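Here the complex is missing one protein chain, while the rest keep their positions.
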Amino acid sequence: MASETDFLLAVEGLTVSFDGFKAVNDLSFYVDQNEIHVIIGPNGAGKTTVLDLICGRTKATGGSIRFRNQELTAMKEHQIVKAGVGRKFQTPSIYDDLTVFENLEISYPRGRTVFGALAFKRDAAVRDRVEEIAETIFLSDHLEQRAEYLSHGQKQWLEIGMLLIQDPELLMLDEPVAGMSVNERKKTAELLNKIIRNRSVLVIEHDMKFVEDIAHRVTVLHQGKILSEGSMERVKADPKVVEVYLGH
Amino acid sequence: MKISVRNSAPRRATGELMGVALLALLILIVLPLGLDGFRLNMVGKYLTYAFVALGLVLCWGSAGILSLGQGIFFGLGGYCMAMFLKLEASSPEATKIQSTPGIPDFMDWNQLTELPWFWEPFHSLPFTLLAVVAVPSLLAFIVGLAMFKRRVGGVYFAIITQAFAAILTILIVGQQGYTGGINGITDLRTLNGWDIRTDGAKQVLYFVNAALLIGAVLLCLFVRHSKLGRILVALRDKEDRVRFSGYDVANFKIFVFCFAAALSAVGGAMFTLQVGFMSPSFVGIVPSIEMVIYCAVGGRLSLLGAVYGTLLVNWAKTLLSESFPELWLFAMGALFIGVVMVFPNGLAGLYQQYVAPRLARLFPRAVPRVGEVIPPPTAAE
Partner (left out) sequence: MFEGYTLAELGSIFAMQGFAGLILFSVFVLMALGLAIIFGQMGVINMAHGEFMILGAYVTYLCSTLVSEYLPALFPVYFFIAMALAFVASGLLGMLVEWGMIRFLYKRPLDTLLATWGLSLILQQIYRSVFGAREVGVVLPDWLMGSVAVTDTIEVPINGLFVMGLTMIITLVIYTVMFRSRWGMGVRAVMQNRVMAGAVGINTERVDRLTFGLGCGIAGVAGSAFTMVGSTGPTSGQLYIVDTFLVVVFGGAQSLIGTIASAFTISQAQSTMEFFLSGSTAKVLTLLTVVAILMLRPQGLFVLKVRR
């Protein structure tokens, strides 16, 4: 096993293959405490697969993923969540048939076992926390509304809110501003800047303007491998990156 | 807005409790007063199926897990009860003309000379009552554990539960000497010495059954209004999201499947007591899927609807098969198709859409609601 690290997340030699096709190939990268780390790359580079691997949705063929020096590859999805990793999906993944309040409440980190959920009481602590989060994600006025009727942007925020209420140490976002209007995009950047305090964020994003606004460090993926890594300026100046990705 | 958060849930709960009160009024007072003993016993029989339908509302309606094997659990509950009653009816004195007195008659006919080991504990009533709930729940637990932990769901789960229903029927029919075969376990007489065949006993059993059913409805309401109930709905919609909110999704599915199984089993046991026999014709593929239609007609999302749906379908079945037996399968077939294509939310949906708004205009203050109707997911997967 690899040695202890100070990084919050250490991905080393990560490989996954689907019937011989290596979607992610011997990938290594690190995420620091309180860092906003953005992964960019052309379609099919393996970005979403990397998030799937970290959160346990896909099992790795080889390599290691350590979160606070805890090996994640052997853990189940809900254990990884409990360890402090939260993940937002590319398309808004919320519960259409429940209200905004209930959506947030389900993510509240208490009563996660069967009998815990049966005994769960909606007490003041839960209500206050839900209302606090709803305020952060601009949905205070929609708590009783069924989530189905929210706009696309509001759904994205709701899912971010569902993650916030879990209070994860590592937040993983898959294209959080895709399909948003300019105004919503601005609000989302504002939201992200507000919530990154005391946590690390791993983001996949295509919107370069948005990436420049938020990224501390950028990793460029291409065909399952790292093409370039570093600050946005460095990456932008890298001729390899320009050729495969930024050039067009 | 914040005020409504605190208030809307209690108001909804009051509405539902009024609905339960109405149901209780109907089955505990109106029907017993209005029907003769024979018809009342029949309604009692229908109401035992309502236990199954209630379980399906939670399992299928809320969580989106369609089990086509609920007859298994209904049957197992019924068989457990029947085994106890049969042993009591097979005392050495009552069976002294048999070549082996003291064992059930069908065993004697099949040349068994000694009671099989798994029948022994059913001499005890407490064990039997425990087994009625425990045996089906255990089976559901094993099946659920194997399937849900491996993330088998949707149509695969439906087909495999159906296969189980087929397997159990073939097994019961094939192992005549141990199970009574195709005829089932018949000629049941007394429960701890109390003759269950008399009119008086049947009336008492009707009320026990009806009271248990009301209890079951309340229990289901509690489950549905707990956070667990909302998690079930959530995992029907977005299973992955629930998983990545830190829940072990399989455990919740196993729970609701076992809960539905236990409810069905109670229904089965009450069926045996009221009707006086249990046979494989309540276990197999056909009865199991028929039980789904009871729930669907009532509205797959509504607990009270499920009870009314069960009553209505069975009443129609009795009526039609008494006078036009050949029409019954047509009607049943049309029900299946209609419930899927025309009114997916069943009676409860119709009530919500047409009756409730009018009632609300007439009595603006308090209107009982037949459960909470959430449109079904467009994709059940």
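Just so it is clear, A and B label the chains in written order, and each chain counts residues from 1 on its own.
One rule holds in what follows: a contact is a pair of C-beta atoms (placed from the backbone, for glycine too) under 8 Å apart; a residue touches a chain by one contact, two chains touch by 3 or more.
From a predicted model like this one, the values you see are computed outputs, not experimental measurements.
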Residue, one of B:L23, B:M107 or B:A158, that touches the chain absent here: B:A158
Residue among B:A13, B:A166 or B:L191 that touches the chain left out of view: B:A166
Which of B:I285, B:A316 or B:L350 contacts the chain that the document leaves out: B:I285
Missing-partner contacts on chain B, residue numbers: 64, 66, 68, 146-147, 150-152, 154-156, 158-160, 162-164, 166-167, 170-171, 173-175, 285-286, 289, 292-293, 296, 326, 329-330, 332-341, 344, 378-381
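Here, only the chains that are shown with their structure count from here on.
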Cα-centroid distance, chain A relative to chain B, in whole angstrom: 43
Interface residues, chain B side, partner chain A - complex: 1-2, 4-6, 8-9, 223, 226-228, 230-231, 233-234, 236-238, 240-249, 251-252, 255, 374-375, 377
In the complex, chain A residues that touch chain B: 55, 57, 76-78, 81-82, 86-87, 89, 93-98, 101-103, 105-107, 109, 111-114, 117-120, 122, 127, 131, 140-141, 143-144, 159, 162, 166
